[in-house]
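Note that one protein chain of the assembly has been removed; the remaining protein chains are unaltered in position.
When the chains are written out, they are named A and B in that same order, and each has its own residue count from 1.
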Amino acid sequence: MTMKIKKMSKYTRRNFITYVMLAILFVVVQALVSTGNVSSLIKGQLVPICAYVVMAISLNLTVGVLGELSLGHAGFMSVGAFSGVVMATCLQTVVPIAWLRLAIAIITGGVFAAMVGVIVGIPVLRLKGDYLAIVTLAFGEIIKSIINNLYIGLDSGGLHMSLLTDKLNLAEGGKTILGGPMGATGVSSISTFTMGMILIVVCLTVIFNLVNSKSGRAVMALRDNRIAAESVGINVTKYKLMAFVISASMAGMAGTLFAMNYSTVVASKFDFNTSILVLVFVVLGGLGNMRGSIIAAAALTILPELLRQFQDYRMLAYAIVLILVMLATNNPTLSAAFRRFFGSFRRKKPTSDAKGGAAQ
Amino acid sequence: MKKLFAMLLVVAMVLSLAACGSSNSASTTGGDTAATNNDASTTTPADSATTDSGAAIKLGGTGPLTGGAAIYGMAAKHGAEIAVDEINALGGIQFELKYEDDAHDAEKAVNAYNTLKDWGMQISLGSVTSTPAAATSAKNFEDRIFALTPSASSTAVIEGKDNVYQMCFTDPNQGSASAQYIFEQKLATKVAIIWKNDDVYSKGIHDTFISKAGELGLEVVSDTTFTSDSQTDFSVQLTEAQKDGADLVFLPIYYDAASLILTQASTKGYAPKFFGVDGMDGILTVEGFDASLAEGVMLLTPFSADATDDLTVNFVGKYNDAYGETPNQFAADAYDCIYAIYNACTAAGVTSAMSAEVTNDLMIAQFTSMTFDGLTGDGVTWDASGAVSKSPKGMIIENGAYVGMD
Partner (left out) sequence: MTFLTYVISGISLGSVYAIIALGYTMVYGIAKMLNFAHGDVIMVGAYVCFFATSRFGLNPVIGVLLAMFVCTILGMVIERLAYKPLRQAPSLAVLITAIGISYFLQNAAQLLWTSNPKTYTSVVGNGALQLAGGQLPISYVTIVTIVACVAIMVGLTTFTSKTKMGKAMRACSEDKGAAQLMGINVNTTISVTFAIGSALAAIAGVLLCSAYPILTPTTGSMPGIKAFTAAVFGGIGSVPGAFLGGILLGIIEIFAKAYISTQLSDAIVFAVLIVVLLVKPTGLLGKPVSEKV
């Protein structure tokens, strides 16, 4: 086994470790859940954590691999969430198997988010830097505003849609799926942790394969030096758009997974603050570092819950932890000091240190 | 390497917190409620509520204790704490109350609910605001933990759940009652509505108001909205209403935005009648608010802090002593919730040893049959759907105080 790992290329080995980490995590969590050793709190957080992990790796594709700052990623999550919910509600009677319905809903969410990704991506990716960031923010707000005024109902005649008014003209027995500001209520919560883990693995595989492919190297070349990349004949729009749309569709799938975990979901949930939250996971985990994103998303999702003992000071404590972690990771003096402190533990096990270095 | 190291740091931090969390969670309850208040008097009633008596029935609720909606969550929490203290002082059934923060978000509300469930909550106070409550009430239904929400008024909260009850009116109820009231009292012929387009509460009232007004032949001339993103400037909405000749502006919104609308209408020199619902209550307690602007504002509310009955005077006095402010309807509803639960527990003989599921069935039986007198109404009853039946009082603000309109 060890031999095998050593023989692999650097990338393969790194990815392999990530998969093993996820597999172990999955087995451990499943074992704990089935033996009843997990609190309701943690059990309730498993699916949202999966959704945030997918969000984080998908945003990492845009920010870390493509190198463009996006402040509106929650918009794609929103599109995926609502299109997925509508699809799942439509299939309620047609497909009685919950996991299959969920899978179809997730794919639908991904497809719709990808379509929005194309619409957003074509104009957005022409801009640069902070201007691009603000336009993604603007798109996120536009998506929120539109879904907030969108009404979708279902009756025997099929889907009815209406913008701004709730006059859907539903036939007898029809029901409103999405009620504008009321959001979608009465969603049957069918998301499972297993499905969440499958989604993470699928997205990771796509990203790892992309990064190691010709297209992925083209995308990274664009990130590192656009002009040089262009001069060797790399099609800027094509590769940028490709990465952006893949990222958007993953966010959409994460959105469906997230929405199907709660009995209610509203458009204002997917606002600027959610986009920022995901960006925090990505930056903390390290740009381009998928494993880092996974750990950061999981840790920062659980953190506010663990801070509940601080009562009213909870969110204050969260802010302080966030600032301190950013300082500790990015300030040379501070991180050196911390490393010295932790180094005393590590010196006893030099092998693990070496491994850690290689993995990085 | 640096990143890996940082991640280790985060994980270590999280784990250490997890360790502290599990050891402390059982003993902490209301905690530092007074810390949020500069003017709080030296003693806080929360202290007695937190005393860990083994034989107390565990009540849990979630509400926004941080963020933009924190005022509602804090008010409900404070109101409930006062009731719990009073009941515990009686010496009979003992309650232990714990409120968890949900930041007005469905996801966090479910987390908060699960935290309470892990703590051993036997009876739930649901969530304070509607969107989170729709998520937690589904959990209440699933886990068979009885819930009585003080103020989550959306119908989505109780729909299809036999064990979730409301202390406040449902939104549709308020909307049609307002239209009915305006029509019957001949307050106006042309009505304008300004409502909040990303708020479940406002939307619910708006929709039924419009349909009821249509039935009654009340003319709605202007129907404009705002969102939390554009909650500063109302000049367009007011100009539209004025241009269309509305003589009454219906405001199914909370009082913070309403106070801005009143101020801006006064600057514009536009003086129609303003009509609000229970969210409007509290407008007179905003620090620094010029009460003369609210002169003549009418609202339908179940509670008024200026009422002179013993119950209200006692509650307002205690609230003021403890938290240095005048309670609003959220606090009053939460106070009533605790007493309604207390009455039901007493009647059904619920003890702290009973499981949540057993309690749940006893409570449902009680709530569908009992009548409750509280701060927010006399002869309050509930039907099996969980909706409350009580009569809203029409109030008008005169000389900076509420006066009953009937």
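In the analysis below, a residue touches a chain if its C-beta (ideal position, glycine included) is under 8 Å from a C-beta of that chain, and two chains touch if they have at least 3 such contacts.
Everything numeric here is computed off the predicted structure, so don't read it as measured data.
Participant: Considering all chains of the complex, which shown ones does the missing chain contact?
Facilitator: A, B
Participant: Thinking of the whole complex, not just what is shown, which of B:215, B:233, B:309 or B:357 touches the missing chain?
Facilitator: Residue touching the absent chain, from the options given: B:233.
Participant: Using the document's definition of touch, tell me which of A:23, A:97 or A:320 contacts the absent chain.
Facilitator: A:320
Participant: In the full complex, which of A:135, A:207, A:234 or A:265 touches the chain missing from this view?
Facilitator: Considering all chains, including the one not shown, the answer is A:135.
Participant: May I ask you to list the residues on chain A that touch the chain which is not drawn?
Facilitator: 63, 69, 123, 126-128, 130-131, 133-135, 137-139, 141-142, 144-146, 148-149, 164, 227, 272, 276, 279-280, 283-284, 287, 312-313, 315-316, 318-320, 322-323, 326-327, 329-334
Participant: Take the complete complex as the reference. Which residues in chain B touch the chain that isn't displayed?
Facilitator: Listed in rising order, the touching residues are 35-38, 66-68, 70-71, 74, 197, 224-233, 235-237, 239-240, 243, 256-257, 259-260, 263, 267-269, 285-290, 325.
To be clear about the criterion, only the chains that are shown with their structure count from here on.
Participant: Could you state the distance in Å from the CA-based centre of chain A to that of chain B?
Facilitator: Distance between chain centres: 33 Å.
Participant: Could you please specify the touching residues of chain B with respect to chain A in the complex?
Facilitator: It is residues 1-11, 13-14, 17-18, 20-21, 24-25, 28, 31-33, 35-36, 65-67, 100-101, 103, 105-108, 110-115, 117-118, 131, 134-135, 138, 154, 156, 159-160, 197-200, 202-204, 207, 227-229 of chain B that touch chain A.
Participant: If you look only at chain A, which of its residues touch chain B in the complex?
Facilitator: Touch list, chain A to chain B: 39-41, 43-45, 48, 141, 145, 148-149, 166, 179-183, 185-186, 189, 258, 262-269, 284-286, 289, 292, 295-296, 299-300, 302-309, 311-315, 321, 325, 328-329, 335, 338-339, 342, 356-357, 359-360.
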